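Worksheet: one structure, shown below.
The complex appears here without one of its protein chains, the remainder shown in place.
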Amino acid sequence: MLELTGVSHRYGAAMVLKEISFGVEAGEKVVLLGANGTGKSTLLKIANGLIAPSAGQVRYRGEAISPGALRNAARNRRFRGRAALLFQNPDAMLFNPTVLDEIAFGPRQLGLADAEERARHWAAALGVGRHLDRPPFGLSGGEKQKVCLAALLVLEPELLLLDEPAAALDPRSTGWLVDFLAGLRCTVITTTHNLSLAPELGRRALVLGEDHGLLHDGGVEAFLGDRERLLAANLMHIHRHRHGLVEHRHFHVHDWD
Amino acid sequence: MHIPDGFLSPQTYVPAYAVCAGLWVLGMRRLRARLDEETLPWLAVMTALSFVLMMVALPLPGGSTVHAAGIGLLALSFGVWMSFLAVSLVLAMQALLFGDGGITALPVNALAMGLAGSMAAWWTWRGLRRTNESLALFAAGWVSMVLPALLVALVLGIQPAIAHDTAGRPLFFPFGPEVVLPAVLLPHALVGLGEGLLTLLGHRYLTRRRAQPA
Partner (left out) sequence: MNNPFADPGARRDRLALLAYALAVLAATLVHDPRWLAGGLTVTLLLAGSGAGGLLSRVLRTVLPFNLAVSMGYLMLAWLRTEPPWQTLLLLNLRVLLLTAITFLFVRRVNLFRALGFSRSLTYLLGLAYSQALTFRRAHEDFRLALVSRSPRRPGLMDRYRVSAAAASWYLEKALAAARESAQALRSRGFFDA
């Protein structure tokens, strides 16, 4: 469904992504792992047709996707109705006067007659139904995240790209999010640098290494069991500990930073 | 209003740097008297704020945009000296870190936008706020854009008179005030309307925020 071939990207002189190629089939749940600064967010923005990669191609259902290609109004409408991106900073997505308007923005743009009804439905599904008349700016971080999700899901996309959706959530909300995503029928790619969450977000893992290339594409469990590659991805590091008078070294995974 | 380097003569920018240096020292003293040890963090963050406010686009019908500078808002909300220093630092940052904007034009821009713009906004607001608060805020924003444009245009316009070779040919900016003034002032009088709007809405927003307990 989504196909990336040889995607590289640089900001000025800095290499952000190096020759990334992978495909995602309909219905897959994929988790995109990588240490901070390995280019996860940029990769999602490229896959969402927001940034033109320096080299390489993105295809969605066979159609080329890039800012240039999406200047075509019909193609833009088709793609934006099917593929949605949740930004890491939910504030960047919120601009409407009320939560109801925020969620109804997409359907209204498409001229759907039942825009408000849909918005109410998805607000309830995500548990923000009681805030419909409030401005989204005043909500807590977790609630903003849910409003953003509702605003994306209201268009019933086929492909959902989620950029660190758990970063701003407390453990209970994180548990809720994991269950909620598992119940969704659409294809989901979720980025995280939180290893303990990875197996719950998908069975297939894409891992970006510190050289900004694709370090692993395969089972989550297989990757998490591979100490060498966890170290290489900078997702694990070695600690010195003291037990009494004996000093020794540990491998360590930091989940909550 | 970004003048590249090479259009202002040293007879202009060297004295402008001298005046600026004195005012920067004075401004820092004024800020320290008010903010004490919080001066540096506040000034740094206001600089970043000023930097990004200059990036905020005011949409126009038809898909195009204009950019405000946020100087009226900065001056009314945080004072003239804070605004002057923050704008000076933004110009320095743009010139020396982002490679965007001239280093010789810096002191002229700092004095025109940062100081004259901020003071004009402040006094316009003080003068009009008893008549009508909204009008005062809007006019303050408009003036903070138009007066600096006028000053920069004048400084550019006198270049042929103060810097020319023996044959009378210009060495730096080649047009006199009769050409520059209308060319610069007319567009800025329009962009100033956006600046007025930003000042009005931004200041109201901040006042409302301060009224609520944090």
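In this document, chain identifiers A and B correspond to the written order of the chains, with residue numbering beginning at 1 in each.
Heads up, the rule we're going with is that a contact is a pair of C-beta atoms (placed from the backbone, for glycine too) under 8 Å apart; a residue touches a chain by one contact, two chains touch by 3 or more.
Because the structure is predicted, anything quoted here is derived from the model rather than measured.
Engineer: Which of these, A:G106, A:G142 or A:G209, touches the one chain of the complex that we don't see?
Structural biologist: Answering carefully, the residue with contact to the hidden chain is A:G106.
Engineer: Which of A:A35, A:L50, A:A69 or A:A232 sits in contact with the chain that's absent?
Structural biologist: Counting the whole complex, the residue in contact with the absent chain is A:L50.
Engineer: Hey, which of A:L17, A:V58, A:A151 or A:A166 is the one touching the hidden chain?
Structural biologist: Hidden-chain contact among the options goes to A:A151.
Engineer: What residue numbers in subunit B mark contact with the hidden partner chain?
Structural biologist: These residues touch the chain not displayed: 2-10, 13-14, 37-38, 40-49, 51-53, 55-61, 63, 65, 89, 92-93, 95-100, 102-104, 165, 169-175, 179, 198, 201-202, 205-206, 209.
Engineer: Going by the touch rule given at the top, which residues of subunit A touch the chain that is not shown?
Structural biologist: Touch with the absent chain occurs at residues 45, 48, 50-51, 73, 76-77, 80-81, 84-85, 87, 89, 91-97, 105-106, 109-110, 137, 151-152, 155.
We take it that only the chains that are shown with their structure count from here on.
Engineer: Measure off the straight-line distance from the CA centroid of subunit A to the CA centroid of subunit B, and report it in whole Å.
Structural biologist: A distance of 40 Å separates the two centres.
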